[in-house]
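Sharing a structure here in structure tokens format.
Rest of the complex left out; these chains stay put.
Each chain carries a letter (A, B and C) given by its place in the written order, and its residues are counted from 1.
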Amino acid sequence: MKYLDEFSDPDLARSLLRQIHAATTRPWALMEVCGGQTHSIIRHGIDQLLPDGVEMIHGPGCPVCVTPLSVIDKALAIAARPGVIFCSFGDMLRVPGSGRDLFEVRSAGADVRVVYSPLDALGIARDNPDRQVVFFGIGFETTAPANALTVHQARRLGIRNFSLLVSHVLVPPAISAIMESPRCRVQGFLAAGHVCSVMGTSEYPSLSEKYGVPIVVTGFEPLDVLEGIRQAITQLEQGRHETRNAYPRAVPETGNPVARQMLADVFEVTDRAWRGIGTIPGSGWRLTDRYREFDAEHRFDVSGVRAAESALCRSGEVLQGLIKPHECAAFGRVCTPRQPLGATMVSSEGACAAYYAYRRVAG
Amino acid sequence: MIDFEGWTCPAPLRDTPHVVAGHGGGGAMSADLVRHLIVPGYGDAGGTAERDCAVVEAGGARLAFTTDAYVVQPMFFPGGSIGDLAVNGTVNDLAMAGATPLFLSAAFILEEGTPLADLGRITAAMGAAATAAGVRLVTGDTKVVGHGSGDGVYLTTSGVGVVADGVEIEPRRAAAGDAVLISGDLGRHGVAVLSRREGLEFATTVASDTAPLHGLVAAMLATGADLHVLRDPTRGGLAAALNEIAATARVGVELTERDLPVPDGVADACHLLGLDPLQVANEGRLVAFVRPDQADDVLAAMRAHPYGTGARRIGTCVAGHPGMVVARTALGGTRVISMPIGEQLPRIC
Amino acid sequence: MCLAVPGRVVRVTVVDGTPMAEVDFGGVRKDVCLHYVPDAAPGEYLIVHVGFAIQRLDEESARRTLDEFTRLGLLEEEFGEVP
């Protein structure tokens, strides 16, 4: 695909790698915030090609992984109700709640459907006027415009049997929370390019400043990731800590003003729990009062749902790079990709899952 | 790389008291279900029941015998239908044992309300595929289930073929040093079906690769080569096929990612949906483990056959990391090609 | 996070008052909501996420970035290879 293949060119990648090696004089710990970048790093083996001592810490930027247990449990409770069609992005179906996952709820008879887009869920609502259609509106700032427009359309078109179970999370507060952690080892960030395609880059310079870390906005192809690493290490080696945009083809400084305006109309900032990490103040979006009637938590009383996170799971520490997955006593024993206890074992790019896959590689 | 002392295999099927979709995905959950529930249930009468295709002796003949259930949705897709799929799939399971397929059976489970015209199209596709493959549909059965207890047509085909003396093609024969060959490009069938799947519809020119492969196998055998393993990478794709072979033979597999033939249309669809093309199903491809000194002859024979024109070597069987499949990436790193767990899900992340 | 891919606009329409486009992703085509990039024209490249165009792809910028990578590679060759 054009603009993907070019930014995967192995020769240019090797050239960038050589420059990273040339620039690196000591160990550095960088975090790619975004799960998509984690995926790219593992998929292409980039971490294995970095200079010894340059460590990539996988951040909490997988929307599937960080959706709090309590919200998953609410999703399971709503999906199990008779008459409900519960729609979700595919990768949410295998995420375990306290007891089971959406696959199991579906296997017990619930009508759970995988859709490509929230607009597909709205179409299902229109086609099934006698059913309640709920879309599981998770995601970071990238996905929020899609969910926002969908609920906006539902209101505009009067599709009242549609609602959104919202669990949006925001990147900048997460970066703050990571940096505020007493044992934080992160020295520089790769910021998530597609989040910035929507939001722009203006939120990051103050974070670079406050915490003294370079933040490089970058993309997802190997060259993008490598260039992000190169720029971050170059800054670190030079003692700088600035916000830089290494993904200008997709990220204008102002992001997408139309989308930001819609977001401001549909969503408002709220505290949000992150799975395995805990509550981060002001780190999420919920529907504004104007859209309250389309809020699935409001429409279906799920206030009684209580989540019990596994006492064994140390994914919060893993996410912050404080421990390695195999230092968790549950790892590979009671916690596996098939029976995950924590967020980081759920998704294939989660740190624990990645370690699990590599566990047998002759080192 | 990582210390994994104290590692224990997770208890199979734990905490999953009911059948879930993943049990049918052709990955680890499917394998567990067979290994830890179905085969133990059979007791002494089973034993080899894990096999995709059994090679048995009956009446002095050396027979291959296999069965597969087809529940594909939609039933008609670019490049084929459940009908030719069911014929080719069973022909291929026989071919993967080195057998000459001869006779097929077909058992239909029809949902009330299915248009008879659809059934007619399916049986016509079966007939055409059987004729093309040179096999005969000699026996069958038909059952009807209530509306809402089925989904159109489910079709189970079984097949019987004859295996020549001296032919011993089995997963456990994979050996360190073997060349790993693929007969053509990857992922066409899965993408063609996905493109018509309710809720995911997309336009694509990719059509299913469904094809009978016993002629190709015959051409490979005709070189005189000692084929160690043949496998059709269907459900779970190449990833599942190679992981199964690696696990069975306790060998490692090393692929060179650059050599994996993923056509543009498949790569693009996988990018869009966040799927791994190595986990996408194929229905007209085989992967072969061949002695390295015979690999070139076999490859030449494959390329000379209409269903092997895209054949190429994709990797090597190794003694290291037994049970594990690893790919060398284009950048020079490695990544683990792991066994898919359940079925493939489109990702947003 | 946020699998988003670049695609080329083939055709634009309006459905239920919302601008939509048929977008080509190297052969694969999907309908995409243009609400957030309403002035996208056929031939342009968009960044698409879960059925929505979230941004225009700046082709000029992409070319410049690639040129820069190439230039850095050439520079580096001058200075010799690193381990």
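FYI, contacts are C-beta pairs under 8 Å (C-beta built on N, C-alpha and C of every residue); 3 or more make two chains touch, one makes a residue touch a chain.
The shown structure was predicted, so the numbers you read here are calculated from the model rather than taken from an experiment.
Colleague: Given that each chain type is shown once, what formula states how many of each the whole complex contains?
Modeller: A x2, B x2, C x2
Simple rule for what comes next: only the chains that are shown with their structure count from here on.
Colleague: Using mean C-alpha positions as chain centres, tell me how far chain A is from chain B in Å, no decimals.
Modeller: 34
Colleague: Of all the residues in chain A, which ones touch at least 2 other chains?
Modeller: Chain A, residues with two or more chain partners: 1, 4, 35-36, 62-63, 89, 116, 120, 139, 143.
Colleague: Check each residue of chain B and list the ones that touch at least two other chains.
Modeller: In chain B, 264, 267-268, 271, 274, 347-349 touch at least two other chains.
Colleague: Taking the touch rule as given, give the residues of chain A at its contact with chain B in the complex, in rising order.
Modeller: Counting only chain A, the residues touching chain B are 1, 4, 8, 10, 13-14, 17, 35-36, 39, 42-49, 62-64, 89-91, 93-94, 103-104, 106-108, 113-116, 120, 139, 143, 222, 324, 326, 332-334, 336-339, 347, 349, 355, 357-363.
Colleague: Which residues of chain B touch chain C once you look at their complex with the stated criterion?
Modeller: Interface residues on chain B, with respect to chain C: 195, 202-206, 264-265, 267-269, 271-272, 274, 347-349.
Colleague: Contact residues on chain C for chain A in the complex?
Modeller: Touching chain A: residues 1-8, 16-18, 25-26, 30, 33, 35-38, 45, 47, 49-52, 54-55, 57-59, 61-62, 64-66, 69-70, 72-73, 76, 79, 81-83 of chain C.
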